[in-house]
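What follows is a structure written as structure tokens; I'll ask about it next.
All protein chains but one are shown in place.
Then we have chain A:
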Amino acid sequence: MSSPTSTPVGSKRSRDDIPVTPSSDGLASPPSQRRRGQDSSNGDLPAMPTSPATDIASPAVHDTSLFSSPRRSGNFLPSEVDMSSPLMYGTPSSRVEGTPRSGVRGTPVRQRPDLGSARKAPQVDLHTELPSADGAVASEQAAGQKLVIWGTDVNVGTCKEKFQRFLQRFIDPTSNEDENAGLDLNEPLYMQKLEEISVIGEPVLNVNCSHVQSFDADLYRQLISYPQEVIPTFDMAVNELFFERFPDSILEHQIQVRPYNALKTRNMRSLNPEDIDQMITISGMVIRTSQLIPEMQEAFFQCQVCAFSTRVEVDRGRIAEPAVCRNCNTTHSLALIHNRSAFSDKQMIKVQESPDDMPAGQTPHTTIVYAHNDLVDKVQPGDRINITGIYRAVPMRENPRQSTVKSVYKTHIDVIHFRKTDEKRLHGLDEDSDQKLFTEERVQTLKELAAKPDVYERLSSALAPSIYEQEDIKKGILLQLFGGTRKDFSQTGRGNFRAEVNILLCGDPGTSKSQLLQYVFNLVPRGQYTSGKGSSAVGLTAYVMKDPETKQLVLQTGALVLSDNGICCIDEFDKMSDSTRSVLHEVMEQQTLSIAKAGIICQLNARTSVLAAANPVESQWNPKKTTIENIQLPHTLLSRFDLIFLMLDPQDEAYDRRLAHHLVALYYQSEEQIEEEFLDMAVLKDYIAYARTYINPRLNEEASQALIEAYVDMRKIGSGRGMVSAYPRQLESLIRLAEAHAKVRFSDKVETVDVEEAKRLHREALKQSATDPRTGFVDISILTTGMSATARKRKEEVAQALKKMIQSRGKTPAMKYQQLFDDLRGQSEAAITKDMFEEALRALADEDYLTVTGKTVRLL
């Protein structure tokens, strides 16, 4: 701000050109650079921090071993070890001295309350050295002396040097963070980021701690243990580097380094006294944010007598009010001028442990977090975030009037970096955001399990062991839990393909449908359980509400959105109102939810699998009716289910016996026996999570052929009888199921076995749900059109018969409805119900052959 902003734009651009060319030079010589980097990290690093002697020795090593410019060896400065720019080599001394003046010096330093507040006194005493070390000149001195900051093993010079080296050399070719999108992965990552800063002008450099760790473990340890000391050093280093490179950049304030992803702590529960004053990363959910608190950084006092002014810095939350005016020696004449004091923004944020991290039966912990300056208002209640910050413990304020103090510390975290974890859920793929970390052994056991030939059967029997048999249904649900492979065709304009498998269970009451739903809901991390009776369209999708505190309109998401990437279990699906059900159409095929409410128009992702349970309308399943007739659901919705299972009471003796055995066993077996028999629920959970994150099977050639054949066969079956028995939707279902089955096997390829199982399961489900009760054939049109082909044929026949009858009567423009019905009944061999008659009339009316008005039928 205070830097000379008068620099004409044109000149700035022309100057900018200069660094561009060297960077292209840098591109030309990456091998030498990289080798240097390797050398130093292998050979020099252990020796580096110990003494200045190695500093001198190391360039010598470089010179002999590498073909670097000979000019470098002469005025080699530790701070510019790796200047790859030839410009630097050309005029090293003038550059080094010139740029910091116009750059680092010219740009105001912004205080970092996130690092500074609540220091312990003995540290502060010796710390005063640190601010004095700020700036280019002092850093060189510091590099010369091998002093460490009191109470730590941090040497400012070495630390700075290491960090600069890190910035210049760190390359992460396997990076998949979205922040690094558009950056060249084979170039030093952070140098590109610095370039970005020079273009965008946002003086913040986010540094991934795992990068630091992989580059220099010692530096990482220091960063974690002494963030308060190390981060300012990093700031210094990065500013020097930046202004050397982009000497004419104008920034609002000096660049601040924000490390994130410290590996120290993951869970709020594991915070303990050892973490105090260390850098930690925890995850959690924001539950409350305070209003902005202006925190005084510097107090401005003015003498009431002589108008002499003085500034006092806030030290540990207190201001030492000067008692005597230095100018006129009047006592108690100084008054605080609020307007001229310096304040910084501060916000208190309460973060609660995320529900997944909690042990069962305990309440979630909360932590207080302070955000400073531009981190204020970055997060909202309800956000799931990863916080990197410094853990603080402040003793209770001592009251001089009291002899005793509470012996408790107040703890909080001074935040350095926020990272929203659910931010990405709104766009694109996010599988990595909720990646669970598996230990080596766990992965090993999972893989061992996957290698077993009967893993599919094992897993399906481990699913809801308390529910008896229904193996195909369990297998179907198991495949649903794994899901298909997500495919993206958005470039060709078709958008995402649904990878989620939807399942409908219908059947007699009391066949443990709800229990199965409950089990699935408990098994998956992002499951939702609703009952059709109790939920409205709004409850399923999203609603807009006014936040009582901020008076802001907030979009509250409903069950479907909440179960994004999970499973939404809907019980009593048939009891749902039509309007509620209609929202499911979009969700179940497009996997999105469009909302236009109270001025908020948006499309939310709802990539959820639906597991629904429905009861037959007549309370007992009527085997003489079709599925549609039994559950009275619109066929448009029904066709969106990949698998529809009937859960019927089989009523045969062998089954009864097995059922009885199973139930009795449930009541007398001890815990250990069950453990032996079935897989642990936790293992199952991990297995599914692992497969979902790491396994993305693709169809191989044979499998594709098999699928094609299967589809053609399905079409053929029906075409023989003039019916269509498969639609592309069924093919898609088959593909999904085959993929899911491959996932169960931890296989990256979908093979013929997978297709076979998918076919079998699909057939089983069809056999149960799409059998035409009149003919006994599988007829997919029951699901797709709501009426079996035979029924449709009969309808046509009746209409034709009626038409013939009317025609045979000759010219009678109007007829009695009831009489016509009776006549038709008398004429026809088959029984004709009133419904059928009416349908036939309607069909003829559609043909414009006749009209029905009240009780009379008129010919046209």
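In the analysis below, a residue touches a chain if its C-beta (ideal position, glycine included) is under 8 Å from a C-beta of that chain, and two chains touch if they have at least 3 such contacts; residues count from 1.
To be clear about the criterion, contacts and distances are computed from a predicted model.
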item: Per UniProt record, name of the chain withheld from view ["Ribonuclease P protein subunit p14", "Mini-chromosome maintenance complex-binding protein", "Potassium voltage-gated channel subfamily D member 3 isoform X2" or "Large ribosomal subunit protein bL19m"]; value: "Mini-chromosome maintenance complex-binding protein"
item: Which residue of A:342, A:393 or A:801 touches the chain not shown here; value: A:393
item: Option touching the unshown chain, where A:451, A:666, A:712 or A:814 are the choices; value: A:666
item: Where the unshown chain meets chain A, residue by residue; value: 117-118, 120-122, 271-273, 276, 285, 287-288, 290, 293, 295-296, 314, 317-319, 348, 350, 352, 355, 358-368, 370, 381-382, 393-399, 402-412, 464-466, 468, 510-512, 515, 518-519, 522, 534, 649, 651, 653, 656-657, 659-661, 663-668, 671, 674, 681
